[in-house]
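The complex is shown incomplete by one protein chain, all other protein chains being positioned as in the whole.
Up next, chain A:
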Amino acid sequence: MDTEDKQSCDNFTLDTTSSSKLNYPCGGLEMKRKLDDTEKPEKSEDSTDPCAHMISTSSSSSSNTIMSQYFASECEKRDQTRKEPPNIGYELNVAKAIMQQYSTISGDNLFDHLSDIIKRVIDERPPNVIDFFEEFSRNVREQKLHLPERFPPDGVFEESRLYRVAKKLLLSMKLPAPEPHELPAADEMTALEESKSAILEGLKLDILDLSRFITFNERVQHLQFFWNQCGFGINPDDIFQLACAMDRLQTHPSIMQCRFWGMISGLKASYYIVEASLSHEEVLSRVDQMTEELQEKRKEMLQRIVSGVRPTPTFIGPELIPGKLGWDQHPIEEIEKMVPEAAPIPLVEPKEVFSVPPELVGAGTNRYSYFVVNNVSDDWIELPMVTPGQIRASREIKKFLTGDLEADIQSYPCFPGKEKHYLRALIARITAGTYIAPYGYYRTMTKKERRAYDGIEDDEEEEEEEEEPSVLGEGEEDTIDNDVMLLKNEKYEPEQLESLTDTEKWLHVRPNLLLQGRVIWYDELKAQKVREKEIERLKKMLHMEEMGVEEDELELEEEEEEDMEGEEFSVPEEGPPILHPISNDRSDQYTIPWVSRFTSKYTNRNERILVMQSNVWPGAYTFTFEKLCESIYVGWGHKYVARNMLFKHLPPVMGEYPHGNEDFIETTDPTPEEEEAYRLSLLKKQKKVDDGEQLDEYDDEYSADTNTTDQDEEE
């Protein structure tokens, strides 16, 4: 055995050129074989395959350590029967013992570590291991410390971070719970169908009626195919869940139809947004509620103005003292009667805060409602209505969305609302600016259809003549009605895609937002007059109630006032009509607001899709393919700026006192002598006052005195 060992060692040293004889431990493999050999006689195992044995010894360090201790004692035994100095076996043992010294810090030893590394290298065969040897060795050690094999398998169980999410997702899909007694499948089917047909019968009329107005394409997975071809859209993993979520929303009774609007990224989470049109009943009930609320608010405001109750100032300036010098020597009764000589406390002047009213639900900017969600498995949250003030404010600021709907918006000028309002305003602006379709794709409703849409019964059969629905915004009517819903043109014949690259061929299909923040212009001046009149009327009523006069006279007066109207006439703000070509778009930041791209330039010319992308709102895309045209927005929700946003500056600091240049006259400082003289003169005056002089005189004299001193100085 020993001789064999020696021979193999000798062979090894001869073969390798790099390691000298003194460097035995370098050949790790060799060493292991040595270890193997020494083990064999001691344990008296008949292991025919040394390789398998080697792996078993090196894999678990615990067995190694026990073994090595045992081995050390063996070595001492051998010491007595030591051979002559050039003894390879002995030298090897010494070297190994050095390497097996335990670290006082980690309790590890180099020998185990090296054998682990070698095992890993041979098992895993990582590429270029020599380049990363340090890193590899570090990994091996790290894993040794982390190895939880010795724990009982379920002693410590850490909940995976995926578990929570997965569970939530499953819950959100509202899967049918397994029932205790299972119905036969056939029964279930028939029951389902029966109920379905019952529902269908009940709704048949409605469905037929409303199907004409379905303009949304709610089939997300169908659209996903096209988005995929166009090179944008949302992740394929989410699309199925999104379709499920939209299905949940669609089945809600108050929603007529919905479509996927797009995605806006936020810092912590992004928003998936769905555009929905509400059912008629829902719209009507909401409009009622809204008008009620608005009127109540208005009434309250008017009442406050009329009654003249001013809010008391929360902060009263410098303390006022009664207007006599030496007042503190008067008795209290007299002081109470005294009137302060300073100006009265300025009261807060209530300013009219009537803002431009928002458009009603189902009209203008609030025609559709929007539902958002951070994660497709969550429940949809409806965004609030948008007000013109919010739209105007959102144009002047640029903010990152955080992903939390209730987050505050800190900005200048102050944004009236939370993040959900800001998001809603962004959606309104993006929709108004970037929704386009080829010429002739949409048409306006005919009068008949509009009546049907509005839910008015079409009793009168008078207007039988079919009027041609126009595909351009400019109708015969003089007034442009922007606030209309468009219908898909059944007669639309798609043009060649090559010719559609011309921006002349594309029309805006959503009403333009005026600078005022509304679709339909609101006459602020007129409304103000009406308000003023109403305030007057209310005041009079109040007055008359006090006087006990009957109301008949009041109405007479009102009639008189009506003639006054029309003196001042405000010019209504006009924007481009709905369905105007996008080639008319102007942007002060970007010279070319729209660019077109084909999804395939060189290869597949038959099935390519045309994509129009907006440069003004980066991330807004519209694609068209045959009879399909859809818009989507995926981006940060930031409008393009050429360099940086022109934020509004803070106003100059308000002056505490109104003053002109002449209020501050530069003079030289008085000398100590003059100050002394002034002090003496004051003392003199004080004496006089004590004698009973009036304050007024004192004041006059004092001012005269100062005047003279000024003159003196000037001279």
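Definition applied: contacts are C-beta pairs under 8 Å (C-beta built on N, C-alpha and C of every residue); 3 or more make two chains touch, one makes a residue touch a chain; residues count from 1.
Criterion: contacts and distances are computed from a predicted model.
Missing chain, UniProt name from the options "Radial spoke head protein 9 homolog", "Proteasome subunit beta", "Centromere protein X" or "Vacuolar protein-sorting-associated protein 25": "Radial spoke head protein 9 homolog".
Taking the complete complex into account, A:C230 is the one of A:C230, A:I305 or A:A393 that touches the chain left out. The hidden chain makes contact, of the residues A:R138, A:K174, A:R219 or A:K687, with A:R138.
Residue-level contact of chain A with the missing chain is found at 126-128, 131-132, 134-136, 138-139, 161-162, 165-166, 169, 228-237, 263, 265-270, 397-400, 410-411, 590-592, 595, 597, 599-604, 613, 615, 618-619, 634-636, 638, 640-645, 647.
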